[in-house]
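Note that one protein chain is taken out, while the other chains of the complex remain in position.
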Amino acid sequence: MSTVTEPVRTRPTSVADAGESQLLELSMGPQHPSTHGVFRMDVVLDGERVMKLKPVFGYLHRNHEKIAEHETYLGSMPYTDRLDYICSLTNNWAYALAVEKLAGIQVPERAEYIRVITAELTRFLNHGALIGFLTQDMGASGTPLMYAFRERETILDLFESLTGARMMCNYMRFGGCRVDLPAGWLDQARKFVATLPRFLDEFERLLATNEILMARTQGVGIMSKELAINAGVTGPILRASGVNYDLRKVDKYGIYDRFAFKIPLGEHGDTYDRYMIRLLEMRESVKILNQALKDIPEGPIIDPKTKIRGFKPKPGEAYGRIESPKGELGFYLVSDGTANPYRYRVRSCCMVNLTVLEQLCIGHNVADVVVILGSIDIVMGEVDR
Amino acid sequence: MFGEGILKGLAETARNFLGSYVSKNRLTTVQYPEERLPQIEAYRNFPFLVYDGDDWQQGLRCVSCFICEKECPPKCIIIEKSTDKKPDAVGKPQFYPKVFNIDVSVCMSCQICVEVCPFDAIKMDTDYELSTTNRFSALLWDKHRLAKSNEHYHKIHPTEAAAVDAALATERAKVAAKAKAAAEAKPAAAPATNPNGASTTAADKPVPTASEK
Amino acid sequence: MIPTPVQQADQIFVTLQHRLVSYLPAAFQSVADVILSVIAIVLVFALLFAVTTVLERKGLGRIQNRYGPNRVGPAGFFQPLADGVKSLTKEDLVPRTADQMVHFMAPVLLVLAAFLAYAVLPVGRNMVLANLNAGILFFFAVGTLVELAVFMAGWSSRNKYSLLGAMRAIAQMISYEVPLVLASIVVIMAAGSLSTVSIVDMQTGYSGIWPHWFLFTPWGIAGFILFMIAATAESNRSPFDLPEGESEIIAGYYIEYSGFKFALFFLGEYLGMFATSGLAITLFLGGWAAPFSFLTWIPSYLWFFAKLLLLIVIFIWIRGTLPRLRMDQLMSFAWQFMLPMTLINVFVAGVWHFMPAGVIRWGVCALVLVVPAFLLSRGLKQGKKFAARTYRFAE
Amino acid sequence: MSSLSSYLLVSALIFSIGLAGALTRRSAILVLIGIELMLNAANLNFIAFWRYGPNPQALTGVMFAIFSIGIAAAEAAVGLGIILAVYRHSKTTELDQMNSMKG
Partner (left out) sequence: MTATFLILAAITIAGTVAAMAMRNLIHCVLALTLGFAGLAALYLQLGAQFVGLTQILVYVGAVAILAVFVIMMTQHPTQTTESIFSSFWFSGSLIAALVFAVLGWAIHSSRLPYGIAPPHAEAAVQPIGDALMHKYVLPLEIMGLLLTAALIGAVVLAIHEKRRSA
């Protein structure tokens, strides 16, 4: 028996429950299949109940910020693709926004529309993939995931024909976008967006009222408003806790004030709310897409004054933030007048959101840990940077 | 009633199961080696060096100006300049790269080298069947491996290549005219206007847009 | 009496076996008889396993709008061959700290136990290896060996995940064995026998074209559904596949197995699924009996396997749709829903026995089953705590 | 030696093994298992006597064995439960160390 109990540690001192039952320390990850990357959780279990949980990250650390301080401003743009590698276009936008603030560059209208369209498509594919992965974490053998990926493929095709790459788009430039929309792209996009509500209906029929899903998610991992605000959580999981905070409404960056859309808010802050908020946000994204695809004007796509080579903004600092699909993604830049930023810092929504994991998981099951982690929606590329 | 949502879900999967036999658009899978997706024009993969004419060494547009080496974010380009000169794409005598290596195991296909190149010498290829059995030498592409003809460029990015060709042609005509004028006026004068002329071509080139709209 | 061609076709394997055995000296005949049957069972069900793995992957693929395996052989049907070759040629890794002997014994015992269960399943008319007096009891007895094998696998691997998986598996199997047995008790009550052969024989009659299956009674329907739910849990299939929940405890009790031993676990799991499905067919779906009286000319064994495939398809379908339950929900489902429902079902079967035939009997029995089912499911939802929600929108 | 007596001999052997285990092992669980073995040995006797007895139709031995199995199951459940309870109290299942009657 020694080998079974070898890794087991008894609870140390508490007289009331010392030796009552044995605790099991379980290392979930970094090779665990449902940690969404190389993430590790040191979990202490009592039976299957989580008593302690320590998130351990840094396995994917690649020195992004320091590399960026040695790159030109443009040279960092492809690296931002790799932060949250599912939503490279929103990362591009956040970085471009920061540099534009720093250098005081104006963005032509058409480019703003393209940015909104690509960002909302990105939001759609991110939320779809997330819900797929979340149900996969619940053991749904991949069916919802495959449906989400079916739609994601089409979005990626659109991205590819626009930017040249499916995931590492490297599309936005300071003052606009790299290339204009190719011929027929808008029609293709309109046609595709018209099919999205049908996909959402299908998705809802498949799982939204499923008893097992409700039992697995309702009342699991409840995040209170206070906790969410105190921890600095942003994005859909903040709104699932009932806080009305969406940078698209708060900052009205880009041209988001031109579109009519609503912010769905949860009440309970549990995993089911986080799941449903994303479904509803996808519907709102479709609304924005329809408006943007209708209104998009002709015109230049990039400020003609922007220089590609030898871009040196005046000394100063700027913080550009957007509502990425996962939360507030911000880039803080300090320029000393040279071609490289003096300081480059990423405000990663994934990492900030991840800090609440322990509070959400304590007292739940091992199986719930995986689901809660899935509902927080992290990408290790952005957490570890 | 308990189980209603489960039954709804079962109906949905059954619909998809049957639908996958009926409608072809449900199946997004492409049976890869037999069927392939249509090549998307904007697609980019790894860089290649464009050459004009038939001789890849003579026709190479690269003048080894080191801009791409400097701008490349992951620093995967290695250039060594030649000591002698040869006429470049527009007809002016220029240095050429003695060594031009790209470590494609480091390259992240960001296209920044293409954007910064003032000579339209480096472009993005679309070849994606690149597996090799040697991860060291086979992934370090040298000048010969990188050199692809202008026809190849036309094949993979027709609109973009046409725009580039047009820009080059006007440039060439300008240089030729200037050379003619110089030859007529003062045969000893050295052609010194090259960098300005080249950068205007680069700025004139918001790549595929002009012709598409 | 000279058998008709239909009967000949029906009994072709039985006569073939007799013919083959008759060439042997009399002393060996009974032994040879058994050996032949065992070989036949092993071959047929191993083949069924191979076919099912392909079918499952293709079916799941189609459900998920994919093609599924279609590369090896015609339409991918030689995929199991490739898988088999792969698992045979893979290195067999055993953790250094593992309990070597137990680690080795576990998959063997699992497959052995799974195959043993087929001894009492009548796959066709006169086609049963052992017509045991207590056949169903035998079935459940060998089923317990599976629990032991699973425990041995999980414990001997010296892995915390496998131990968690084994604990889950045992807790689940023991909990669902009770409703499984109770769900089959209604049939035993009606048939008055524990012998699988006589239970099937009782269901071979027809009134008009309709067969006398136990399914066509209120307690039969309820018993079948309850049995299938419990069987899903017993064979660790989705949505009750917690012991091997790949997203939580990776592969559960067989995480440390590789190569052929891993394939054996796979085999054992599928064989267990076939066996419990076969028992469900035997108990509720008339075994090898044809569903309509005018279809009796189709050989009996074909009917058995057709029904088996139907149940397998349902398993695959459910797997393609549903997420997994949690351990506590699984347990409360077993004890708060399955156990009371099976007990009520036993009661209903008794009422059915003593009431005069007719519509009233049907109605009363159905009512006695439906009302508690409704109330219990309400209880499972914990007083409507689980419900679809509406959301508010902010501008 | 008759067939019956060979069964009886096996039964006696199992009984003695169980007894030896129950008397000598330190672990309370194994002591319980030893007792189970002794019960089983008795069951084997019942079955053997029923089988070789003058009146197999009466099923007396079989019935006795069935009841014995049922009671043994109850005994094992309660026994192991008690071991668990004792363990919670004294943190050991070793009989040598459970030497105090007072909690």
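The chains carry the letters A, B, C and D, assigned in the order they are written, with residues numbered from 1 in each.
Everything that follows uses one rule, which is that a residue touches a chain if its C-beta (ideal position, glycine included) is under 8 Å from a C-beta of that chain, and two chains touch if they have at least 3 such contacts.
Please read these numbers as outputs of a predicted model, since none were measured by experiment.
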Touch assignment to the omitted chain, from C:F45, C:F151 or C:Y254, lands on C:F151
With the missing chain put back, which residues of chain D would touch it? List them for me.
-> 1-10, 12-21, 23-27, 29-30, 32-34, 36-37, 40, 43-44, 47-48, 50-54, 56-57, 59, 62-63, 65-67, 69-78, 80-85, 87-88, 91-96
Touching residues on chain C - with respect to the absent chain = 99, 102, 132-134, 137-138, 140-145, 147-148, 151-152, 155, 167, 170, 174, 177, 192-195
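Please note the rule applied: only the chains that are shown with their structure count from here on.
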Would you kindly tell me how far, in whole Å, the mean C-alpha position of chain B lies from that of chain A?
-> 31
Distance from the CA centroid of chain C to that of chain D, rounded to the nearest Å?
-> 34
On chain D, where are the residues touching two or more other chains?
-> none
Multi-chain contacts in chain B, i.e. residues touching at least two other chains, fall at 2-3, 6, 9, 12-13, 16, 26, 28
Tell me, which parts of chain A touch chain B in their complex?
-> 71-72, 74-79, 81-82, 143, 147, 149-150, 153-154, 157, 160-165, 168, 170, 178-180, 182-183, 202, 205-214, 298, 301-302, 308-309
Residue positions on chain A within touch of chain C in the complex are 3-4, 7, 24, 26, 32-34, 48, 135-143, 146-147, 150, 206-216, 218-219, 244, 249, 262-268, 272-273, 276-277, 280, 365-370
What part of chain B is in contact with chain A in the complex they form?
-> 2-6, 8-9, 11-13, 16, 26, 28, 40-44, 67, 71-73, 108-112, 115-116, 124, 206-209, 212-213
